[in-house]
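Here the complex is missing one protein chain, while the rest keep their positions.
Chains here go by letter, A, B and C, matching the order in which they are written, and residues are numbered from 1 within each.
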């Protein structure tokens, strides 16, 4: 291999050879700015099997050895959430940049410590909010931040399919981080979730929720809703974002019309002084305009995650989905979990701090 | 017209020439067992316009005249909900059978009076829960009652599209009666809704909810959920009913696959003594079987409503969706409305009686 | 009924109470400029059943009586094709305007006679090319005639579903008239079909083709193709029209995206002097732009047919789909039939005259 390339590339170790680790390895290998040095897993046989028989990447079960390797400047951690705090802290303390899977940690206090540690150390701490790096989500963010859809009126996300019941988390912690990280990513600056009500059910008697509904109130008064379900025989991944000008419908199972921009809706005009009655009078008709399906590039999200991670390290800037983004998502998840325990009672986000 | 036919057919008057009335007229006219005598509306011009220039049906603005007509044995009432109590009561008192639009009345106490009045009088009081008469819903009911899908584990219904904001009701009272009447119709005997939590939003400032989410707890422990929304630019009408054996997906916007019966899911075996942990262990894999799309007749639901109304009258049996069914739906709606006022707090069904 | 309206409305008789006649009656009744006087069928019981028990329209089995009625100024003929020549000729000779179902007649010579007779008499002869009056087809025509899609490069139409094998016609004469009338309607002025090659099959042994493929060469060098099939268990109604600027995809079974305007394709630039080789070099990449789904009104095509018929009569102008349009479609059908007999040999359109 050419010395020049590998000399400048950022040495990386991937930690965890389970479900997601192989994807990190594959995409990091395809990123010129990164150089994969190690795949680390307690089970070296599994790690070797992930790499296959043709790889020059090293295998180890010693995290200490990885952190001690001076050629390793960054680690990508794909282990169970309960191990994140210890592994991330150790990496930061060893001076390594960190990419960590969602959720950043299992509890808020730990996550704050990591974020602060990374900031003190001048190291990159990035959360792998993979979905935020899909071209469609980037485009949605641009449209919302650029004012193309107007004010956000509602957000509705459905993420359901036949999923394996997870050994350590409920459906909320398994699937909702995707929707919540997307919500956090696309909302206009300053808009955030203030309270959550969550309802769930465990019809199989597994001891944890297998389906859940989240109602989220935003500080601009809008309502967001997330439906996650492991028991649905069909895969639905649809997010609708209603705006005062346009409404976006993202159907991720429909590649031919993945993003629909609807120029339809109900116009109220600009007269803010209208009474309820006057507004209702105006609503007896609605506008039906064209629908546009924007062309989107077909790039793999995780490839873009890797590029962002490398670039954030190289330029010492915060990653788009940095530790603080992970913190915000974690706060909502914690509030949702508490609401679930309280049978759907509304819980303020951050109130448990 | 042949005397014999019209002599035996049940004389009917349709009350209300607004949005739904014309459909009642058209379908009643196509029902041999019924004979439409009058279309009654305060606005006779509108009623005449509904009938068109080629009709032999009479027009009147006098409800009293209709009730006084001895050839009228039954009335079909399609007026605003707030008028139902008075109109239905008058009809029953005049000895007429009644088909009434949903909701049966605006409040529970009134509905109870009507149901009891009809029962005392030996008259048919039927609610036009139109969707229950769709072939697909009849089939779903048969499959659930017949045990083909096993125990009902969850029920999820989405009914959203760009709808006119209604002058007198919120989205809950406009759309959710459909989902609730279907739920009431298909659930196994003895299974019913015990509590409701409802969240809504009014992003247009019209003074009433334009989108709402209902969480319904059933007495068998299962969770039902209904999502209704007037602001969605796309029309979604999907109901998923998860069972222990099979899961049904009804997508009413997809005529080629309106009902899907999924032989997929997660098997737990029959050992009820399994611990949570043992159940989770079992859940590391799931079953993926075939999907069947049952052939369904293409009959119009409202045609079947008319046939059922006529047959219930002729045979003096309760209609499939009788006044008591209307009462059950009304109780849930009322609880949902109260929960909406209480910001989503859980409200027991029937607790306000 | 108001005298003024019916006095000015054009008195109409509908001839034929079979499959299509009832639709003509219903839509003519909903058209203020028309006044339905008679439904005429050899089988008066059938005609009476079509009208139902509530109609004031007259029933007769005497075509002569209809033609003798001075209040009847126009007839709409929905009888088997083999009867068209005689019925249309008689109506024109009686001074009545005529709307006739497709195909205009069973053979070209007869059709020419009718067209010339109508023109000599100053009467409207209109073909019920219903599909041309769909809002989507009107829009396609506007886009092509207005240059929005550029030069037409190809036209591909699929019209298949489980259809009743017809007693008197093959699948070509049953279904292809729709595609051919649409093609005739939307092509730019001056562009027309010059030759046809048709292949068919009769796998059921019914003595006539149940599925057929038509290849049509246009005088601008473009290729059109039509696939019709009575044996397909799924309904497909898709027409794709490739242009040098944009490509249209009309999927009539998908109301949510009925018309798609694709700003995608292969650009060649304007240099007409490019060699084949140079053109191929340019084609190593292509343009992928947005897709637009234009908003379309939801009006019934046959309603627009009736309005056009009434307006053409009232203003003495040729109908959009006049007898000459019917002639052009008939010529292609005849050439296709001949090609079918010749096992797909190419037949020039009009060569059998």
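Keep this in mind: contacts are C-beta pairs under 8 Å (C-beta built on N, C-alpha and C of every residue); 3 or more make two chains touch, one makes a residue touch a chain.
For clarity, every value in this text was computed on a predicted model and none was experimentally measured.
Interface note: of C:70, C:122 or C:203, the residue touching the hidden chain in the full complex is C:203. Set against the missing chain, the residues C:240, C:256, C:296 or C:348 yield one that touches it, C:240.
Between the chain not shown and the residues B:45, B:71, B:164 or B:292, the one that touches is B:292.
The set of chain B residues touching the chain not shown comprises 257, 260, 264, 288-295. Contact residues of chain C toward the unshown chain are 153-154, 156, 162, 164-165, 167, 197, 199-201, 203-208, 211, 213, 215, 221-223, 225, 227, 229, 231-234, 240, 242, 247, 249, 260, 262, 264-266, 268, 274, 276-277, 279-280, 283-286, 288, 291, 343-346. Think of the hidden chain as still there; on chain A it touches residues 1, 5-6, 29-30, 35-36, 52-57, 234-235, 253, 255-256.
Here is the rule we go by: only the chains that are shown with their structure count from here on.
Comparing chain C-alpha centroids with the centroid of the full set of protein C-alpha atoms picks out B as the closest.
Each chain gets a centre from the mean of its Cα atoms; the one farthest from the centre of chain A is C. Rounded to whole angstrom, the centroid-to-centroid distance between chain B and chain C, based on C-alpha atoms, equals 40 Å. For the pair chain A and chain C, the distance between C-alpha centroids works out to 53 Å.
With touch defined as above, chain C holds no residue shared between interfaces to two or more other chains.
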